[in-house]
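One chain of protein is taken out of this complex; the other chains stay put.
Every chain is named by a letter (A and B) in the order it is written, and numbering of its residues begins at 1.
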Amino acid sequence: MRAGLEDVNALEVRELGYRYPDGTAALRGVTFSVAEGERVALIGPNGAGKSTLLLHLNGLLPEHAAAAPVVRVFGTPVAEPHLAAIRARVGLLFQDPDDQIFCPTVWEDVAFGPQQLGLRGTQLAARVAQTLEQVGLTGFDERLPHHLSRGEKRRVCLAGLLACEARLLALDEPTSDLDPRGRRELKSLLVNLPVAQVIATHDLELVVELCPRVIVLDRGGVVAQGPATDLLADEELMLAHGLERPHILRHRHPH
Amino acid sequence: MHRALLEPYQHQRSAIHRLPAGVKSGGALAFVLVIVLPSRVAWPAYAAGAGLLLLLAGLSRIPPGALARRLLLVEPFALGVALLSLLQPNGLMVFAATLTKSTLCLFCMVLLSSTTRFSALLRVLRRIRVPSLLVTTIALMHRYLFLLVEETGCMVRARRSRTFTRDRASAWRSSASVIAQLFVRSSERAERIYAAMCARGWKT
Partner (left out) sequence: MHIPDGFLDAKTAMATGVLATAGLGLALANVRRTVPPRRIPLIGLAAAFVFAAQMLNFPVAGGTSGHLIGAVLAAVLLGPGAAVLVMSAVLILQCLMFADGGVTALGANLFNMALIAPALGYGIYRLLRRIVGKGLRGRLFATAFAAWCSTIAAALSCAGQLALSGTVPLRVALPAMGGIHLLIGLGEALITTLVVAAVARARPELLLEPAGPRLQPRYGELTARGVLVVLGLAIFVAPFASGWPDGLEKVAATLGFERRGAAGPVLGAPLPDYRFPGIGSTALSAIIAGVAGTLVAFGLAWLLAFLLTRRRGAGAHPGGKGTAPDAPRAA
């Protein structure tokens, strides 16, 4: 699958478990890996623990209390004292873009991450301009967040992550509540990004279009992982875990 | 107030709009100080000030109706308190002077806020070394104000569609619970915002 001396996976998760403060188990023994540049979908019914899993990828939830760290990003464990570096490498796209755009203007919001990393002046301006162009929002510098459409907000959030030069993107329901055009724009954006992506989503059509590999999560545990076309076409598996076979696969000839 | 939040005129490109925010706010402050601070009433100065403001308003090309409406929004309190000043010897002079001064300053500030983007004003505040905790609070407040007003509208509409009595007591009750719900939602959102800030490396 991948060649070269640098054989480090973008993401390695090994036996990740997590309990909510009230004791309920949210994740149990989750194990998977994502190669550099690979796109993997995380699917499952509501409450399966997808969002909780994503929050572990950049240390926002406290790490597993095991001796050995269970989540590694590009070989670095997701734990102190590496958290600052991890958070630059891992871009987490929140479900509600309004939670993520907290600066007064688009420019300032995209600049937030690089500023925390120490960029200033012309370097900063160049980075922001380049990322805004990458997501197709050139000229949006002075726009106010509450003037933006849902899709534009999502793209601003994405720009904010790319501006930190993230190499692994963790996306929580990126196409939820987007209209068809917004969805198309986001999809083409993600397709053209060379970074590794973990996409938690209900949008199974998107999964078929974007992700060669799929991880099925239910009740905090991984119940299946493998090629998307195989797993998604398995109607029994889909229905057993609160999903269903996407339309796009119903009319394909099985290979 | 809703409309003012949307900043309908701040993005125009008149000569006034294009002036740097620091210049505009400094000028506004100077104007206000000159009008307000001297203890002697100076009608010629007030007339000149009014002329200047009208000129600037014209240059800004903001519809006069919009400016007038914003002015009228804040006048009533000024009028009310000014009326109290009548109740003293020499009251009429005090009343007239106070009302004139405050109207001029109101007009000046309305003009400033109509021609300046709030994000630019925030940058001015940072530059004059207002403590960053205060500026951050003001910035977050402004950012989420519109969202909050929208959420309030939704909740009020939802309540109204489930209310069948016109009992004033229950109106008070449901207003309070709407406000409480807003606070709860704001707390939850604040947690997520904190997570988002940390996720992008926020150093407190």
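Going forward, a contact is a pair of C-beta atoms (placed from the backbone, for glycine too) under 8 Å apart; a residue touches a chain by one contact, two chains touch by 3 or more.
Given the structure is predicted, the values throughout are model-derived calculations rather than measurements.
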| item | value |
| --- | --- |
| Visible chains that the absent chain touches, using the contact criterion stated earlier | B |
| Residue among B:A15, B:A48 or B:V184 touching the omitted chain | B:V184 |
| Hidden-chain contact residue, picked from the options B:L19, B:A42 or B:I138 | B:I138 |
| Hidden partner chain, residues of chain B it touches | 1, 4, 28-29, 32-33, 35-39, 70-71, 73-74, 77-78, 80-88, 94, 97-102, 104-106, 109-110, 112-113, 118, 121, 131, 133-134, 136-145, 148-149, 152, 162, 169-170, 172-177, 179-184, 186-187, 189-191, 193-194, 197, 204 |
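Note that only the chains that are shown with their structure count from here on.
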| item | value |
| --- | --- |
| Parts of chain B lying in touch with chain A, wherever the complex brings them together | 6-7, 11, 117-119, 122, 139-140, 142-143, 146-147, 189, 192-193, 195-203 |
| Of all residues in chain A, those that touch chain B in their complex | 55, 58, 60, 84, 87-88, 92, 94, 96, 98-105, 108, 112-113, 116-117, 142, 144-147, 160-161, 164 |
